[in-house]
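Yeah, one chain of the complex is gone here, protein chain that is, but the others are all in their spots.
Letters are used for the chains, namely A, B and C, taken in the order the chains are written, and counting of residues starts over at 1 for each.
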Amino acid sequence: MLDYTKKEKYDRTALRVNPAKTCQPVGAMYAALGVHECMPHSHGSQGCCAFHRMFLTRHFKDPAMASTSSFTEGASVFGGGSNLKTAAKNIFDIYNPKIIAVHTTCLSETIGDDLNAFIQDIDIPEGKYMVHTNTPSYKGSHITGFSNMVASFISYLSVSSGNKNGKAVLMPGFVNPGDMRELKRLATALGVSYTMLPDTSGVLDSPMTGKFEMYPKGGTTVEEIIALGNSELTLAFGKFASEAGAETLKKKCGVPYNLLPIPIGISRTDEYIIALQAFSKTEVPYDIEEERGQLVDILIDIHPYTYNKKVAIFGDPDTVLGITEFVLEMGMIPKYVLTGTPGDAFVSAAEALFTKFGVDGCIAKAGGDLYELHQWIKEDGIDLIIGGTHGKHIARAEDIPFIRAGFPIIDRYIHSYMPLVGYKGGMRLAEMITNALMDRQDRDALEEDFEMVM
Amino acid sequence: MLDYTKKEKYDRTALRVNPAKTCQPVGAMYAALGVHECMPHSHGSQGCCAFHRMFLTRHFKDPAMASTSSFTEGASVFGGGSNLKTAAKNIFDIYNPKIIAVHTTCLSETIGDDLNAFIQDIDIPEGKYMVHTNTPSYKGSHITGFSNMVASFISYLSVSSGNKNGKAVLMPGFVNPGDMRELKRLATALGVSYTMLPDTSGVLDSPMTGKFEMYPKGGTTVEEIIALGNSELTLAFGKFASEAGAETLKKKCGVPYNLLPIPIGISRTDEYIIALQAFSKTEVPYDIEEERGQLVDILIDIHPYTYNKKVAIFGDPDTVLGITEFVLEMGMIPKYVLTGTPGDAFVSAAEALFTKFGVDGCIAKAGGDLYELHQWIKEDGIDLIIGGTHGKHIARAEDIPFIRAGFPIIDRYIHSYMPLVGYKGGMRLAEMITNALMDRQDRDALEEDFEMVM
Amino acid sequence: MSVLENVLDQYSSRVYKNRKEHMVDVNNNENNNQIAANVRTIPGIITQRGCCYAGCKGVVLGPIKDALQIVHGPIGCSYYAWGTRRHKGKTEEGVDNYLQYSFSTDMQEPDIVFGGEKKLKKAIAEAVDLFHPSTIFICSTCPVGLIGDDIHAVAKAAEKEYGIKCIAYSCEGYKGVSQSAGHHIANNQIMRYVIGEGDREIKSKFAVNILGEYNIGGDGWETERILKRIGYEVVSTFTGDSSIEDLKNAHKANLSLVQCHRSINYIAEMIEERYGIPWMKVNFIGVQGTIETLRNIAKYFNDEELTAKTEVVIADEIGLIADDMAYYKSKLKGKTAAIYVGGSRAHHYQFLLHDLGVSTILAGYEFGHRDEYEGREVLPFIKPDADSKNIESITVEPDKEKYHLYLPEEEINKLKEEKLIDYYGGMIKDMANGTYMVDDLNHFETEEFLKRLKPDIFFSGIKDKFVAQKSGILSRQLHSYDYSGPYSGFRGAVNFARDVTMGIYTPAWSFVKAPWKNTPVLEGTLGGE
Partner (left out) sequence: MSVLENVLDQYSSRVYKNRKEHMVDVNNNENNNQIAANVRTIPGIITQRGCCYAGCKGVVLGPIKDALQIVHGPIGCSYYAWGTRRHKGKTEEGVDNYLQYSFSTDMQEPDIVFGGEKKLKKAIAEAVDLFHPSTIFICSTCPVGLIGDDIHAVAKAAEKEYGIKCIAYSCEGYKGVSQSAGHHIANNQIMRYVIGEGDREIKSKFAVNILGEYNIGGDGWETERILKRIGYEVVSTFTGDSSIEDLKNAHKANLSLVQCHRSINYIAEMIEERYGIPWMKVNFIGVQGTIETLRNIAKYFNDEELTAKTEVVIADEIGLIADDMAYYKSKLKGKTAAIYVGGSRAHHYQFLLHDLGVSTILAGYEFGHRDEYEGREVLPFIKPDADSKNIESITVEPDKEKYHLYLPEEEINKLKEEKLIDYYGGMIKDMANGTYMVDDLNHFETEEFLKRLKPDIFFSGIKDKFVAQKSGILSRQLHSYDYSGPYSGFRGAVNFARDVTMGIYTPAWSFVKAPWKNTPVLEGTLGGE
């Protein structure tokens, strides 16, 4: 397994081996699926759209519907304007969405298609909408694409009428539907009236009903996006996935924002609760305080199994930072913290956490890949790997317990329904981590050390 | 590991080896902890109380407070009346409970202590209560003790005033606090006003607050138990753990009851929802329908990993039957279904499930033990074991995936916060089962068969 | 109105006209079952098709385990092709195996602006340093062609500098109309730079190549097992679990067996032209299909002992699976299926379904050409369009040294006339009257056909699997076998039957409708009135 990976350090500047990111458009597609009655549209070769739909479907095990401009060689030479025009007509005709959300690809970006101009040129049916975002695959990652799509929805649609509507905007970042539900549950518990953008709950975790719905019940409505301009405040989760959207709404409509970390773990959820409380001026309800206290209780109870355990965490930057802080709260050492998405802010945020918790010898890297992560692990071992499916080969090669958290998880089920955020998500993550470590202890125990009580 | 267990059949009639049950008093203690400001009291040797508290604490990782009559040899000869009298005085003096719930032990049962008489003889402070139940350890199991304690609370306290209060009584049976919370959430969602008895949520899953509370916020209040007599209907979950309580309330106060199975899995949760709906005459809210649809969706998605997989399930009768039905709903074969608690009703209920789902060659046994279960497994192997901690040795000896569900789980954490009941509990259980089977597939896969996508 | 008309009628006139040509009411049309295929998908239509890169790197090249395959482009394309296609490969002593790795130049904006050759060269240097491969492939993705990186020059330079084989594939995603263009591009380069270079000693005269077998879920291994049992020597498999060394020796076989016609027919033909080895369309999917295939191969080799052994093996293998197949057939008989997949499987699986008593009522290809539908007899009548003309077609000449014939020419001609070799009849001949054949079946049509035809099973891919299942119809992926397999040969037939049966009989289907949907709320007498 991964027999060619050697621990010796080697500086690569050109060859990417076993990436920990993918390209922008899939993130834009995911964001667009979080808008109700929206057709995400991939402006490029039809392979892009196929790959992204396949990939999202593999993670969510639910349909990921999207259309494509189906570029041919001709379009690549002469520009994709007429492809988009045809596409828009057909999409509105056949699939009748409320809105089409176009994202570009490396192809249409490279040839310089002017999407603004194209869209202005298109005859959009009354009451329908068409927006676009630029998602050049050769910049950033899928997280960037997600972020861009959110910002573009706002810059196209949101309007400030001058009358505030008393609502908060929740920008959840690139998280699962289960996380979005939990974020909303907490907001409701704190008496906060909100609009979440995007909101893939009810879309990519939709129930079996015996009837396929092209546009399931979930998602932010276009009307809600328009009304975002009248919101009081944005709570934006994750610098990488949500800051651009919040900034856009601020610039366009003057809505201030509070940039919060994705609330994984205690401190970060506390921060969210306090932000909600500051907004609604409500007492934190006992139920929420109880959940929090339960999580603290659990972390104290399990500390003998987690304390000083070394862990490698990889995945998307906002999520990885959240998991990193949570494992630190559990007394673990996040020895290797890696994202494929580029961005110095990731490294400085991770290092700030190392300092806050006083741990030494940890490495954080943005724009890294799993080949390098594996090299580090070979050089100096760890007790646990946390990340998406692509870590499974390393886990097997090095015989290290592995838990799946984040994106993408394409070899397991049900994860997308379950939150990692909030105190409840903390309980789930704590259980996954503790079980993985305890299962390993049981597996490796000599027969005479195999414990009935733990 | 368990090297002396041989597959050859051997009829034992006297020697119990590796039991799948424990004795009545611990069940009574657990039930009493589900009453607010209640001191469970063990009338017997102080070792009983110590063992039961230890055992409950190991499962819940939370304090299990209870007192004892601290029998000595003298008390065993002359009767425990004066011990109980002294105990009652000291308990009210020092710990100031609202109510003392006494249960007997094999010791006090064998010497024939008349608890009714003793209690009548005790000077109970104004506004305080003292009840008892008989829990001879040489009959039934901890489930019987639980059931007896619930019935005794009712027969001592509940009164019908003639004015119905519009409430349902929920008798959850011997389940975790996490299950009780889920049962209550569903009742609330269906607009049902209820009292749950007993209710250990908020007691044995209490939050860390920095302050120990002898009587945490949770538990059914004495006033609520008294008012049970004015309820409209009892929904009693599990024949073994809850029928006695429901029957007592019917006999004493004329409250009719609906004996439901513990709602593990889809059909059983449906049954609960329909019962709630029949009570409240409310439409099932979309949220609940959505959860249900999500679970159905999940079961269809995961069927390639669960279908025809053979599983052994052991533990408490009501819970085992619930898990059995759920695994059948998942297309699995509950090859061995065993409880240590005696009772033909268990076997007939299990066999009815085998028939309902058309599976052949499955064995159900009540009053069995883990030695026999292990023999069956050696004789004809299975793919998965589901049960409490005590199955871990079999799982290791036979190298079979093992998931912990039910009672007791004394070698893992967090489980007691998480439901198995309801559609949400089904998702959790489905995830545990699927992950266990898929982890095994990954572990055993040849390198060339190790899958990235599953 | 017919079902086809019903579906089409909802389209605007332009789309109607286009899509009408892609649908055939089998043997119930005025058009002699003619179908439009291998033409552009209309923009905006939710197609399941992929791109040229997917066909080249993903399908044909991906399984070659010892070629270190660098995808030159932004990261996504390499990421998606990483470990997801289930072309299984065993690690063997002395042969590299890079299947667990994804290599990319991860092009960044400056590379697009200033050109990516420099980064590609550096990536090759790093790959050589770290992995010491004997072969490197370079596959380009969309922007590479547009910015004009000369990957072929880079490949040549690398061959020289590192003394290794380095082959470049200009398989930008926008080429052609589907994965099909990519197959062709891959075929060309392998023919040019690989086949014919080997000098491995062939021990048996019953030496075959297996073409168009990518070992998805281990299919190739099952096929090979059966062939070896009979006494064949498998010289090379294109390209499942293959090494470059295997492929180099393909010219030494005496017959090429073509499983997936669409993806590999170029190589099959060129091998014959250059080396004299005829090809035979085979089908190892389905018990009867496998048996017929085995008999056809024996007929070609025309050896008494081989023919006898073929029958012995067939009888033995059937004996081993007969009970299982009978059981599953008893569970599946009378069910109906729709199949939409790839470029050959939509045809092959009809045989296996037929073995199980399941009738196929709708079938279509994602990237098939007319010959996969109507048979190679239509080849002369297919007019190349702008998109197909853009894909290079190469011609080859007989290799004087390596050209060899197993059978005398007249025998070969006879077999050709019998259509035993060098022929593929397409799907149409095996479809029943009144069933439907639809090319490039898109999402809208999928939904509509499922609603109208109500098949019990829809065989397709991951993108529409859950569309079908949400509407209550079992869907099994025939690209990835839903991570099961093998499905080929005798043992595979049982696996397939088991998987379909469990899907059909999964109890959860019975829970789709919540029971309270059937009962009025105000029923019953209990409750807090």
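The rule we apply is simple: a residue touches a chain if its C-beta (ideal position, glycine included) is under 8 Å from a C-beta of that chain, and two chains touch if they have at least 3 such contacts.
Because the structure is predicted, anything quoted here is derived from the model rather than measured.
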| item | value |
| --- | --- |
| Which displayed chains the unshown chain touches | A, B |
| Full-complex contact with the absent chain, from B:74, B:125 or B:381 | B:74 |
| Residue among A:96, A:188, A:308 or A:348 touching the omitted chain | A:308 |
| Positions on subunit A contacted by the hidden chain, ascending | 164, 166-168, 193, 232-233, 256, 258, 266-267, 270, 273-274, 277-284, 289, 292-293, 296-297, 299-301, 303-304, 307-308, 328-331, 357, 447-449, 451-454 |
| Interface with the undisplayed chain - residues on subunit B | 1-4, 6, 10, 12-19, 21-23, 25-26, 41, 44-48, 50-51, 53-55, 57-58, 61-76, 83-84, 86-91, 93-95, 105-107, 109-111, 136-139, 141, 206, 208-213, 340, 371, 390, 393, 410 |
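What we mean here is this: only the chains that are shown with their structure count from here on.
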| item | value |
| --- | --- |
| CA centroid of subunit A to CA centroid of subunit B, Å | 39 |
| Subunit B and subunit C, separation of their C-alpha mean positions in angstrom | 54 |
| Inter-chain centre distance, subunit A versus subunit C - centres from mean C-alpha coordinates, in Å | 34 |
| Subunit C residues counted as touching two or more neighbouring chains | 82-84, 91, 466, 469-470, 512 |
| Residue list for subunit A, restricted to those that touch at least two other chains | 1, 58, 61-62, 206, 208-209, 390, 393, 410 |
